[in-house]
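In this view, the complex is presented without one of its protein chains, the others remaining in place.
Take a look at subunit A:
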Amino acid sequence: MTTHPTAPAVQAAPCMSARWQGNSVSDIRRRMVDRVATGLCWAATVLVLLMLFSILFVLVRNGVGGLRWVTFVHVTLPPGQAGGLANAIMGSLIQTGLAVLIGAPVGLLVGIYLAEFTATDGKLINFVRFVSDLLLSAPSILVGLFIYMIVVVPSGHFSGIAGALALSMLVVPVVVRTTEDMLRLVPLAMREAAIALGAPRWRMILFVCLRAAREGVATGILLALARVSGETAPLLFTSLGNMNWSVAPGKPMASLPVTIYQYAGAAYADWTALAWTGALLITAGILMINITVRLGLGRNRK
């Protein structure tokens, strides 16, 4: 493409479609480059959408057969004995639930810190935000190793609570981000009004700002829940998995992702079928949460 628009008498259409009339060699070339680039953009979009549909299609095709009653009421059994996923589903619910119970309050408080304490702790706040963002993308398997070293090794055994702790480390940064963003959207006038009425700062923050931002904050917590419910790597060395019914948080606990991981590579057809069903369940759940959040909140956050 030539460097500057030399095209004589360009009747530039004001819209995006660039239907101008120049017919010199450079014009034709520019037009062709533009066409090719546009075509490639279309191709990229279509290709990635195809990937998404291919994933969903394969999940449904391989997983839908296992959506039977036994899958939800039976625990995992040796191959050939018509086992289900009940323990894994229960374990996943317990661990993600605990992870959110532990992680969300911490994330909320840190989000409040980042949004409301800038006046006093400016520099430190930037650092905390930076570290929280790092934690957001840190390799999740290393989180598993970390919890293994500080919880599993000292306590001597794998446990559901260790799994929940590992997941909660992934919940915190997600909640921090949304909470801070949402609190920053609360108008100054509301804060001033609360202070003028004589409310102490903590009451202003918790009962005025946080209340005003509650929908966005709840969204963040939901997204965090969606994110950790599919995490496998942090659970491998913390809650380990359990072939039996396991609800005691102090014992090794089954979870859907770990069961999928163990079953997907197995040589038994009924195990791999169960793995696909589990995968379908998890993905459907996560996508459901994401779609609800997006529909419910429009475009507050990506």
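Keep in mind that, in the parts below, contacts are C-beta pairs under 8 Å (C-beta built on N, C-alpha and C of every residue); 3 or more make two chains touch, one makes a residue touch a chain; residues count from 1.
In this text, contacts and distances are computed from a predicted model.
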Check: One chain of this complex is not shown here; going by its UniProt record, which of these names is it: "Ferredoxin", "Electron transfer flavoprotein subunit alpha/FixB family protein", "2Fe-2S iron-sulfur cluster binding domain-containing protein" or "Phosphate transport system permease protein"?
Finding: "Phosphate transport system permease protein"
Checklist line | Contact with the hidden chain (one of A:L206, A:A248 or A:A269) | finding: A:L206
Check: Of A:V64, A:A82, A:M149 or A:A248, which one is in contact with the hidden chain?
Finding: A:M149
Notebook entry, point to check: Which residue from A:L59, A:I94, A:A164 or A:L274 sits in contact with the chain not drawn here?
Noted result: A:L59
Notebook entry, point to check: Taking the entire complex into account, which one of A:V217, A:A254 or A:L274 touches the absent chain?
Noted result: A:V217
Next item on the list: Can you list, in ascending order, the subunit A residues touching the missing chain?
Entry: 1, 5, 7, 10, 12, 14, 16, 18, 20, 30-31, 33-34, 37-38, 40-45, 47-49, 51-52, 54-55, 58-59, 62, 104-106, 108-110, 112-114, 116-117, 121, 124, 127-128, 130-135, 137-143, 145-146, 149-150, 153, 169, 172-173, 176, 200-203, 205-207, 210, 214, 217-218, 226-227, 229-233, 236-237, 257, 260-261, 264-265, 275-276, 279, 282-283, 286-287, 290-291, 294, 302
